[in-house]
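Note that one protein chain is taken out, while the other chains of the complex remain in position.
Chain lettering (A and B) follows the sequence in which the chains are written, and residue indices restart at 1 in each chain.
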Amino acid sequence: MDLTPILNGFSVVLEPANLLYCLVGVLIGMLIGVLPGLGPGATIAILLPITYGIEPVSAIIMLAGIFYGAQYGGTITSVLLRLPGEASSVVTVFDGFALAKQGRAGTALGIAAVGSFVGGTVSIVGLSLVAPIVAGFALDFGPPEYAALGILGVLLISSVGNGNKLKAVVAACVGLLLATVGRDTFTGAERFTFGSLNLAEGLDFIPIAMGLFGLSEILYNLEERHNKVASPAKIGNVWPSRKELGEAKGAIGRGSLIGFVLGVLPGGGATLSSLAAYAFEKRRAKQPERFGRGAVEGVAAPETANNAAATSSFIPLLTLGIPANATMALIFGALLIQGIQPGPQLVTQHPDVFWGVINSMYIGNILLLVMSIPMVGVFVKILRVRAAILAPITVLITLLGAYTVRNQVYDVFLVIGFGLLGYLMKKFGFEPGPLLLAFVLGTMIESSARQALLIFGGDPTGFLTRPISGTIFALVALVAVLPLIRTAWRRKAIRKAPAEEKTS
Amino acid sequence: MPTYRTASHRILTGVLGAAAAIALTACGGVKTTSSGSDGGTYPTGNIEFSVGASAGGSSDLISRALAQGMAKELGVSAPVVNKPGANGALAAKELQAAKPDGYKIAVQNASLFTITPLTVSAAEATKIDSFDVITGVSRDDYVMATSTASGYKSVKDLKDAGKPIRYGTTGVGTGAQLASALTFEAAGVKATAVPFDGGAPNLTALLGNQVDVSTMQVGEAIENIKAGKLVPLAVFSAERIPFLPDTPTAKEQGFDVQVTQYRFLTAPKGTPEDVKARLLEAAKKTFATPEYKKFNEDNSLTPMEVSPEEVLSALKSDGTNFAAKLDEFGISLTG
Partner (left out) sequence: MSVSDASDPASQADRLQAELDETRPPHAGPISQLAAALVALAVGVAGAAGSYALGLGELTQPGPGLWPFAISVVIVVLSVTLAVTGRSLEDAERFSRSSLLTAGGLVTLVLLAVLLPLIGFEIPSLLLMFVWLRWLGKESWRSSIVVSVCTVAAFYLLFVVLLQIPLPRLI
């Protein structure tokens, strides 16, 4: 392998101007990541005209900085306010917010920063070395494989959360049902839209997430008995201790790998990877019941995975010209504006752009880590603010943020509606997490399954005979059956144990 | 703080708030972008471009390129506001209801007026009569392509293969679906449509050989065509397009199918003539700038900077033509 273009890429990045653009991008990204609603997509769209005037490499370095800066910014709100900005940070909420409640927000944010850095860096190394090979792997994933992955995802959802399993599955099914609202992409039929044009487009993730998590939490807490004012959680630390980092080490390593591999898949890769990383950690933990109550691994695994996935989602863009998500589509647009067509020829025709962008991510990740150390200290102070003051500010951010998603009041009403639903769900012992995650996967499962059936000519055995989808379905079966075996085995062990005691 | 007076205070605050609210509503003084005042020559304030698609798609990029140029010409700023939903119908409905003062305009897609009505109820269809067309903008052509590995070189090869063809489209009710459905019907090829949600998944499926052929916009396919990973089979324009000079049109291959996507600048119905003239002038000047020309080139867009009358007649003939063709073959886009 010829290393010259890679090294040239580094010299491009280390030009002071490019370093500055990288810094600006990461900073803007963090800021808008903190604001719910306004995602990296919208920000890049706003900034797109500015990039006309600057060098292509600098422009892309800045935009990429916004993208992964926003990933980290989203973590901050997930942890502190229970407001996930993107589908891929939903899972972080469970343990991140629990840690924050215990006054360990610094631990959560610090672990997330370290995990993001490691995940991102591992992913970039992977990107530099094996991008073309991995890109081919992404193409082997057709509709049947996505359908299989989605089903595996739903199965993993059931392992998230600590409440009643039956209720979790009911909530997940309602999430799947909500995902079908809107115009059917196959027949054009309007499903459950009641004649509304807004509903015809389907429900959007962001207002649902903001309502079900952020707003419902606030509405729920309004009820707390005021005579016993819950003192603001003491802030134990602003940075994770060495012991906590040690606990997270394994989760970060595994998260990097899962994130890198699944992130390559366009569409849903990042969400699936965070969910898979979390579920995997919970399953292999000695005390799975810690998860959801502030397990360090519960933050480390998904945060590492989603950042690794965010980075590896550049692979299909840079090598195949396929934008993996809306933000990538915008970066695609930005490249076009600069007269550069992302695609198979990018690496040969514009090696400076290709390697410049990739190498800027190393720098960007380092900047992100360095900046987050003081930032964590600042953000954690938010928790010192009395709940009575923090609550209305959060409500306002949520509602106005919802408006900015599509510039429609409709989305504000949606947030309020889902806020109420989330509140009622909590009152009746249902967890909103499974509903939201299933909602995210729902469309993918349905369209992929239907596309697959069209491709197979209606023969469902096709799912099992294709090597990759067959393997995933085998995995699905394993995941479904394994807990049953384990429970049976544990029962047997318990029955055995007292017997042994007696004999001894 | 004593609390015994809160009740009366509460009522007082409520009444005051409500009164203020009503007073302000009566003035109707709400703005989203600082729009212009009534006095002076147009434009005195910002001109909002609404886009019926999310940021990043070609509709969005075209709006932004045009907005940027026109803003410079008119000396005001021209923010682009994305209101995605229902293939652009949502944004169209809003534009339709906006004040016809030239401070809210939009680039709209032909497919909303020619193809979408074929898939939705008559009441839901957006009608071009509700808008004033200012000028045509550009054309975005469709190309049918297959992966190099498949060995197909023309539409005829698909027919000769003698097996059912599965073709990817960018969704139900899109030009891509219409063009392929009509072509396969005309060629007598037994084919099943596999709709994907937009261009990227459609391209992925084609590159991965999940489907036999796909129809998509030229800009989406061109780089992989140049790299030799995709083979173009046909374009659906009247004549060959400059970006793919070696690809024959469907018509050349004996199938009378002509489907293109084009975009045009619109304002709400009843916009004053002088405002329209000013907008047209600014658009014309933008079209002439090298940056805008380069933008078209980079995005594989063919300029279609024609008069409103030409846009309207194209829309009309396409609309009736498509409906007649679907009737003739007895096919329905909604499966």
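Definition applied: contacts are C-beta pairs under 8 Å (C-beta built on N, C-alpha and C of every residue); 3 or more make two chains touch, one makes a residue touch a chain.
Being a predicted model, the structure only gives us computed values, none of them experimental.
The chain omitted from view is touched by exactly one of A:Tyr278, A:Phe379, A:Tyr423 or A:Phe473, namely A:Tyr423. The chain that is not drawn here is touched, among residues A:Ser11, A:Asn164 or A:Thr348, by A:Asn164. Residues 32, 35, 38, 46, 98, 101-102, 104, 163-164, 166-167, 169-170, 173-174, 176-177, 180, 184, 186-187, 189, 191-192, 215, 218-220, 222-226, 228, 230, 243, 247, 286-287, 290, 293-296, 386-389, 391-393, 395-397, 399-400, 403-404, 407, 409, 412-413, 416, 419-420, 423, 426-430, 446, 449-450, 453, 457-458, 460 of chain A touch the missing chain (whole complex, contact as defined above). Of the residues in chain B, those that touch the hidden partner chain are 1, 6, 10, 13, 17, 20-21, 24-25, 29-33, 48, 79, 81, 335.
What we mean here is this: only the chains that are shown with their structure count from here on.
Centre-to-centre separation of chain A and chain B, using mean CA positions: 30 Å. By the touch rule above, chain A contacts chain B in their complex via residues 41-42, 44-45, 48-49, 52, 138-143, 183-189, 197-198, 200-201, 266-267, 316, 320-324, 326-327, 329-330, 332-333, 336-337, 339, 341-345, 406-408, 443, 447, 451, 454-455, 457. Those residues of chain B that touch chain A in the complex are listed here as 32, 54-57, 60-61, 64, 68, 80-86, 89-90, 93, 119-120, 124, 164, 166, 171-173, 192-197, 200-201, 203-205, 207-211, 219, 222-224, 226-227, 229, 291, 294-295, 298-299, 333-335.
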